[in-house]
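Let me give you the structure first, and then I'll get to my questions.
With one protein chain removed, the remaining protein chains of the complex are shown where they sit.
Read from first to last, the chains carry the letters A and B; within each, the first residue is number 1.
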Amino acid sequence: MKKSQLLWPAAAFCVLILNGCAMQPVQAWEKGKLAQPAMKFDQDPMRKAFLEHVYASKEGASGGSGVAGGGCGCN
Amino acid sequence: MAQAWTDCHIPFKAMASTCELRLLAPDAAQGQAWAELAIAEVRRIEQKYSRYRPDSVVSGINAAAGGAAVECDEETLALLNYANSVYLLSEGRFDISSGVLRRAWDFKAKQLPEPELLQSLCALVDWRRVERDGRSVRLPQAGMELDFGGFGKEYAADRAAAVLHAAGARHGFVNLGGDLHALGPQADGSPWLIAIQDPRRPEALAAEIELCSGGLATSGDYERFFELDGQRFCHLLNARTGWPVQHWRSVSVAAPLCIAAGSCSSIAMLAEDEGLQHLQGSGLRYLAIDAEGKHHHA
Partner (left out) sequence: MVATEKKSVTPAGSSLLAAALLLPGLMHLAQAESPPEQSELSFKFLSYQDSQPGLERIKVSSPSLGLVTRLGDHWSVSAQATHDAISGASPRYHSAISSASQMHDERNAYELGATRYFERASLSLGVNGSKEHDYRSQGLSLEGKLASEDNNSTWSLAISHSDDTINPVNLVVVDAKKRTTSWMLGLTQVWTSRDVLQLNLGYTTGSGYFSDPYKIVDNRPDSRDQRTLYLAWNHYVDAAQAALRTSYRYYNDSWGIKAHTLNLEWAQKLAPALSLTPSLRYTTQSAASFYYNPTYDPVLGAPFPVGYSFGNGQILSPDQRLSAFGAITLGLKADWQFNKDMSFNLALDRYQQRASWRFGGGGSPGLADFNALMIQTGLDWKF
């Protein structure tokens, strides 16, 4: 079985785990720590965009975390 | 779109406290209409649950102590359930049957209680003996009393805010003698700055707390007290011993609901040296001022 064929079942599995297994729903007033800037996924979007741009232009792989970037003729 | 709000300040007296409504309304007439709804709700709760009113639900329950069970409406049953939850969460420190102890403590006379009187009253304090069957409540012994004073004002603040919110108000706050519920921030989005009284100097501020929405409640040893030989005796009594707590001068807590904030601050005051642990464990914002005047906050 090619490794790439494992990708979608693995992803489906991850989704099920994430969605189905959240033990006890977290209440609104318990999310204080989650609201801290350090806990956000996009704390510094400009830094993230810059690094993703560098890696996309110096490596073969790119994308993954949804940064919609413009193209470039990067060398 | 920037809306022109009319800033309405409506002071009133209720629940033996100086109260106020601060509302941002489209015009003065709307502000007044909203205020009337909120004040009516506060008075309704006061009339229903004040132990000073002979026709209140609480007085009815207390008058039947030692006798038949009293059937209660949904709101009363819900409040009794809440009192039970707080009793359990406070490990028995917050007990709404402890109102009888005030008969031993005369804050005007500035005298320590008679030991026999205190002992006999302590025997009447035990929430676990209060009989509840989901439809009615019964105090098993004559002389036992329930007192909703421990959360009455906070509950009224939340209910008044709920009534205002249902009517469309989104900016402003309800302040019942220091127990607040804010509906939403000021017109420019900035929070309301709520002054916390200095526990030892009535005209001074201990701190200012920012509140955008939700409840803020303060318990303090300065509301009703007397001092004897340099020691302060306040109205917050340990339900088991009958003596006032001494560790904290005041505890202020912010929580989405004022009643929860008030219960949390009461529990912290009653827990004395374990109070900080309770506050930290709650995950809520707090400001606790200890017996030396030192501030502890989250």
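The rule is short, and it goes like this: a residue touches a chain if its C-beta (ideal position, glycine included) is under 8 Å from a C-beta of that chain, and two chains touch if they have at least 3 such contacts.
None of these values were measured; they are calculated from a predicted model.
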item	value
Residue of B:Met144, B:Ala255 or B:Met269 in touch with the missing chain, whole complex considered	B:Ala255
For subunit A, the residues touching the chain missing from this view	3-4, 7, 10-11, 14-15, 18-19, 22-23, 25-34, 36, 38-41, 43-47, 50-51, 54-55, 57-66, 68-73, 75
Missing-chain contacts mapped onto subunit B	1, 74-75, 78-79, 81-82, 85-86, 89-91, 155, 158-159, 161-163, 165-166, 181, 183-185, 189, 191, 212-214, 255-257, 259-260, 263-264, 267, 277-278, 280-284
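Going forward, only the chains that are shown with their structure count from here on.
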item	value
Inter-centroid spacing, subunit B versus subunit A (mean Cα positions, whole Å)	46
